[in-house]
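Only one protein chain is missing; all other protein chains are in place.
Labels run A and B following the written order; every chain starts at residue 1.
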Amino acid sequence: MSDDAQTPEGVRPEVAAAVGDWRAYVEAKMGFRNHWYPVRFSNELAEGQLITLQVLGEKLLLKRIDGKVYAIRDRCLHRGVPLSRKPDCYTKDTITCWYHGYTYRFQTGELVNILAVPDSRLIGRRKIQSFPCQEAKGLIFVFIGDMDPVPPLSQDVPPGFLDDDVMILGKHRVVNSNWRLGAENGFDALHIFIHKDTTLRHFRTFNFPIGHTPLPGAVQVVEDADGPKGVIDDFAQHKPIWDGVIDGRVVVRGPRSQQVQGTSASVGTSIWLPGVLKVEQFPLPGLTQFEWYVPIDGKTHLYVQTIGQQVQTDEDRQDFASNFESIYKPHGLDGFNADDIWAREVTEPFYADDYGWVDEMLCEPDTTILEWRRLASRANRGVQTPQDLR
Amino acid sequence: MSDDAQTPEGVRPEVAAAVGDWRAYVEAKMGFRNHWYPVRFSNELAEGQLITLQVLGEKLLLKRIDGKVYAIRDRCLHRGVPLSRKPDCYTKDTITCWYHGYTYRFQTGELVNILAVPDSRLIGRRKIQSFPCQEAKGLIFVFIGDMDPVPPLSQDVPPGFLDDDVMILGKHRVVNSNWRLGAENGFDALHIFIHKDTTLRHFRTFNFPIGHTPLPGAVQVVEDADGPKGVIDDFAQHKPIWDGVIDGRVVVRGPRSQQVQGTSASVGTSIWLPGVLKVEQFPLPGLTQFEWYVPIDGKTHLYVQTIGQQVQTDEDRQDFASNFESIYKPHGLDGFNADDIWAREVTEPFYADDYGWVDEMLCEPDTTILEWRRLASRANRGVQTPQDLR
Partner (left out) sequence: MSDDAQTPEGVRPEVAAAVGDWRAYVEAKMGFRNHWYPVRFSNELAEGQLITLQVLGEKLLLKRIDGKVYAIRDRCLHRGVPLSRKPDCYTKDTITCWYHGYTYRFQTGELVNILAVPDSRLIGRRKIQSFPCQEAKGLIFVFIGDMDPVPPLSQDVPPGFLDDDVMILGKHRVVNSNWRLGAENGFDALHIFIHKDTTLRHFRTFNFPIGHTPLPGAVQVVEDADGPKGVIDDFAQHKPIWDGVIDGRVVVRGPRSQQVQGTSASVGTSIWLPGVLKVEQFPLPGLTQFEWYVPIDGKTHLYVQTIGQQVQTDEDRQDFASNFESIYKPHGLDGFNADDIWAREVTEPFYADDYGWVDEMLCEPDTTILEWRRLASRANRGVQTPQDLR
């Protein structure tokens, strides 16, 4: 670990050693390895198209061939140049390095030829790293790791996401913070304070306390061997706070409506490995928000925001798509979540040199966050390190 | 020290170890801790106004409440975000963190509430770092440190600066060099060479050698327990050099006027902890220039330039203010000192990696600078390090 600490993606070993049972979480600056991550929507990659992207520090080349998506590392084995800088695709299935003719098959990563050295002993014996791809619910997922066999996608998404009758729509954007600040911002019950001025509050009628604290029993850890691993925080078992008081005087008050049951529309928030949040009944009753914080490198993440709704008919699907474009996306994913994105980016500097993990001063409701850190440290399938990129 | 060396503000321990009796000076890349520093002019902070600034690496939040200035660290204890990024001031005396409602009292730094967790055990038991403030001569001074009791301001300013009949006016600007290059440039008797073309020379009549060397007895170290600590260089006891000679030929000559006594108008220059210069009879006879080199971080400093004059009447005050604006500031602080600022910034790269402190090749008149380095290493109240910022 000490060598890594000198690289931009390395982690200070003295900090990792200081946090006890969530050490792996501190070390996972670039995310957890051997997990499935959504990287693009399916409709962003047409047949035969080649795109590049970065996830967990890996620079990937994705191509759709005969309908199926394949991903290989965008770096020639020979002299390390990006294949994408001048793509030479002489056949549908292969890419040839523009520099010296090393040729790879997309489906396997196999070195199938070196054009000017057709009898090289390397041919057929070397592979560029390839990454399993799978499409589901309109998203392209990539498995970053080398585990064999590859675990099923169903273990890496929140319960309900893959349900047959659920339709998913969404968007993505790059956020300038570490992925963990995204995950914790989303799961954090107390951060509702930053949304107190959201325009969403004026669009819909709901109770909006300035914060709420979990009561005993609110938090549940899910760690079944064959399913997704996560922490569920049941907002119905929270104590909401409506009035903010300073020096004995109420200085801020959460809006409260008689027409709505419960403390807020959300009945529960849960966070799942490898870093995906599920918010029930949000942004409106009947909807579920699923959002991923996909590490790009140690200091940026791809924020993949999706909303799911149960649909039965084509009309249901059309209604959902129409509402998504006109309401859920502008008011929720853009408007409401803009506060979250801003908060993550402002928090980034404090954690950038790792010391934030030991210098922070958590308070009582943050125990839910600590449960997540412990679960993630325990149940992940590996920590991505700079060595994994060599 | 070795950990620090990897940070931008750290100091190479092998360099600090190599300089003998001025080691602390080399270590003080970010300045000396537990001293008073001027950070703004009083009229730059109105009642109720909130400003941010950085000094000795500390990011501060200053507010004037009921006429008095208070300073706290601009970083929430909870998740380390800058309070200033979205200031929520619900009462005159407090600031509430925009993220999760941690609320601090400006006067003490005390955590007086967490809005959504009103019964947290942290409340009343934790403090954000606060810094003593004091105003004098139209300047706001902040004490960066944690010494208790706080030493009086009078020990950290040059003799005469606080005199009742002295009126002070000035300006400040940011210079892209370490603060020590500012201090040494100012105190350095030999650097007058860079001013040989100054327009000030044409504005006033004075003798201007190309350099001068201290004779025995010129330098006096002041180190009284209860007063300011500094080094005085008496220019009256210097040997001036009027002619620059190369290969036996005079190539440059300092202007010499019969009408002026002494080697130059200045009768003495002195440098004081924590880094403030006093130049007598400058920029014109009857005036005194006091200037601070306040560390912002390891590679920039706030250059606080002031001029003092004895005043008895309101007319005296008006005359001084008028002359300051029309003469002293444009010809002195702007024109003359622009050469100094330029020289410091050009010198910065050589010292930026610390090696300059051992690779430099001082000559005989630089003994005055060595006296200052030794005095500063002996009499400072602490060295600011990256750890002090955590």
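Methods note: a residue touches a chain if its C-beta (ideal position, glycine included) is under 8 Å from a C-beta of that chain, and two chains touch if they have at least 3 such contacts.
Since the structure is predicted, the reported quantities are computational estimates derived from the model, not experimental observations.
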In the full complex, which of A:98, A:203 or A:342 touches the chain missing from this view?
A:98
Can you say which of B:40, B:212, B:278 or B:329 touches the chain missing from this structure?
B:212
Out of A:107, A:120 or A:220, which residue would touch the omitted chain in the full complex?
A:120
In subunit B, positions touching the absent partner
5-6, 188, 190-194, 209-213, 241, 244-247, 249, 251-252, 343, 346-347, 349-351, 353, 355-356, 359-365
Where the missing chain touches subunit A, by residue
6-7, 75, 77-82, 85, 90-91, 93-94, 96, 98-103, 112-118, 120-122, 126, 390
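Just so we're on the same page, only the chains that are shown with their structure count from here on.
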Cα centre of subunit A to Cα centre of subunit B, whole Å, reads 47
